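The other protein chains are all here in position, but one chain of the complex has been omitted.
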Amino acid sequence: MTEQAYNFAYLDEQTKRMIRRAILKGVAVPGCQVPFASREMPMPYGWGTGGVQVTAACLTPEDRLKVIDQGADDTTNAVSIRSFFRRTAGIAVTEATAEATLIQTRHRIPEHPLTEDQILVYQVPIPEPLRFLEPREPETRKMHSLEEYGLMHVKLYEDIARHGAIATSYDYPVKVEGRYVMDPSPIPKFDNPKLSGCPALQLFGAGREQRIYALPPYTSVVSLDFDDHPFDPGKADHDCDLCGAGDSYLDEVIIDDAGSRMFVCSDTDFCRGRRAAGHVGRLGTPAGAAA
Amino acid sequence: MYVAVKGGERAIENAHALLAEDRRGDTGVAELSVAQIREQLRLAVNRVMAEGSLFDPDLAALAIKQARGDLIEAVFLIRAYRTTLPRFGSSRPVDTGTMACSRRISATFKDAPGGQVLGPTFDYTHRLLDFRLAAEGQALPRPATADPVAGPVPHITSFLNREGLIETDRPGDDLPPDLTREPMELPAPRALRLQAITRGDEGFILSLAYSTQRGYGRTHAFVGELRIGTVAVEMDIPELGFAVEIGEVELTECETVNQFTGSKTEPPQFTRGYGLVFGQTERKAIAMSLVDRALRWKELGEDNTGAPAQDEEFVLMHADNVQATGFLEHIKLPHYVDFQAETELVRKLRAEGAARCQEAAE
Partner (left out) sequence: MTNPLTAETLGGGFDDAPIQSARAFRAALDAMARPGRIHVIAGARPPAPLSVAAGTLLLTLADGTTPVHLAGDIDCDALRGWITFHTGAPLVPAEAAVFAVGRWADLTPPRRFAIGTPEYPDRAATLIVEMPVLQSEGPVLTGPGIRDRARLTLPDPEAFRANHALFPLGFDTFLTCGNRVAGLPRSTRVEDF
């Protein structure tokens, strides 16, 4: 049931039109940050208001929504956003990546490959990849217009000079279709390769900063690097201790007072699916066995 | 055996229940009514209306009750409500010259037509706790005798205007941009700056204004006039062909007169800073006019001394407490994916550093 006091998917129609126009322009110019008149949402700025507004503008009654935070469906903010849309749009929700038509995410791209029938909506805190190099918006806008990205390369190069490697492990900047440098949101750089050539449409919403941008399906997305220091997505030297996956992004969990650790998939749906299919990790128990 | 933490939904429900219980407090104490908050915590109501950008004392009082007195939270509730309301049009500019003033003072003239009206102010109270207020059921206060000064009351700065001593404000025909409907674009026209400041956080605007007084973008401000009262809000109705009054709002207006010795482009004259805020909110209105004046350095041909209050982008992008509090507090959301990526990076850099040291030693 939707709550009668609010419009379908919460936002009023005029607001949705404004957001929809911004999304279309974002799609037409991949990686370019389109300003939009972000609204105050009933959750705080910085908690996904940009993603929520993009999702609200895209939802239809036929959609099946999945919401993840840190790759997990059961983190409290993901639960809260999912229940917001269940209440205000009356849509079906799911935790299974493969079953979802629209996925709103914070900080991860699901492990399960996305399809053409899906939209992935990212929550973005700071959409401007150059912001921490140049705090002024008119300046960074000019840099994008002139395709002047030298500052970013200088920063990455200084990292290499100082640390021997690029010291950015998440929120790693990318170049879209050889034109715009784009902030992929704070996903770990492990996820960066999934941005490129993705069959799903990827939309990015930054509420507080009032920006929307997009990656149409099959868009070329290249993580910035140097010939002698190629981009390295990186990965922990472990397999998932529950499902044994060797190719997924892992959370490190401290399991006792002595500081013992285990590594588990950050994508909870992916891990559950593997365990159900009979995969067992170092500390896992076979599917069906009592935990 | 490790089991991932589950039950986010139930945890949230329980948190909501605890919040409701805490909000009510000791049930042996009578519950506050919205009307009590509206009538007896009026300055809190005013602040919530000003920063919430919605003139509705009942809703602001409700928000304060729901927010357990956290005014930023109350502002947030009002903003989130306001943003969903349909827009029927915009009002005509209010004419503060016709204000029915409950308070009106000038620091630049001993007296002026219309008179100085002290009104309900803390200014000359001695800040001694009044323990009589702690006693319940006391007698009603003695009614004051002064009535609001019926308008129109001329603006004090208009007297300076006659001599050409103060810059003239040219009324613009352009519909000012609406901060709540269009994304902020910089540089911002003055109308947009004033909108951002009037709904900006009172503490932030106060501190910026204070910093200009202490020399960070000094503007030499005098309070030319501070007036508080109600004005009519009128709206053009296209079908009728004339404007109708749709209600009235209480406003605080402050005009500062700022010494100005002239610049490359402007002659020596007094300049203006302007503050206009919902309700009786004079600290905010005065602070607003100081910050407004400091931000006008470019159009007046003054030097940018690098003071924070002169930095339009710094002021406008950080004045909003709903944005600020949301982003500040979001760092308590889980960030373990990014933290994990950082952990891996630090381990890698340390390992490489250790290897380099080893090589160097060999």
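Points worth noting:
Note that the chains take the letters A and B in the order they are written out, and that residue 1 is the start of every chain.
The rule is short, and it goes like this: a contact is a pair of C-beta atoms (placed from the backbone, for glycine too) under 8 Å apart; a residue touches a chain by one contact, two chains touch by 3 or more.
Bear in mind the structure is a predicted one, so any value in this text is a computation, not a measurement.
Shown chains touched by the hidden chain across the complete assembly: A.
The residue touching the chain not shown here, chosen from A:R21, A:K155 or A:K235, is A:R21.
For chain A, the residues in touch with the chain missing from this view are 7-9, 13-14, 16-18, 20-30, 32, 34-35, 57-62, 116, 141-142, 144-146, 177, 179-180, 199, 201, 214-220.
The rule is simple: only the chains that are shown with their structure count from here on.
Against chain A, in their complex, chain B makes its touches with residues 1-9, 11-12, 76, 79-80, 82-84, 86-87, 180-187, 313, 317, 322-323, 325-330, 333-338, 340-345, 348-349, 352-353, 356. Chain contact summary for the complex, chain A toward chain B: residues 6-7, 10-12, 14-15, 35-42, 44-47, 49, 69-72, 74-80, 83, 106-108, 125, 135-138, 163-165, 167, 169-171, 186-190, 208, 210, 234-236, 241-242, 249-253, 255, 262, 264, 266, 268, 283, 285, 291.
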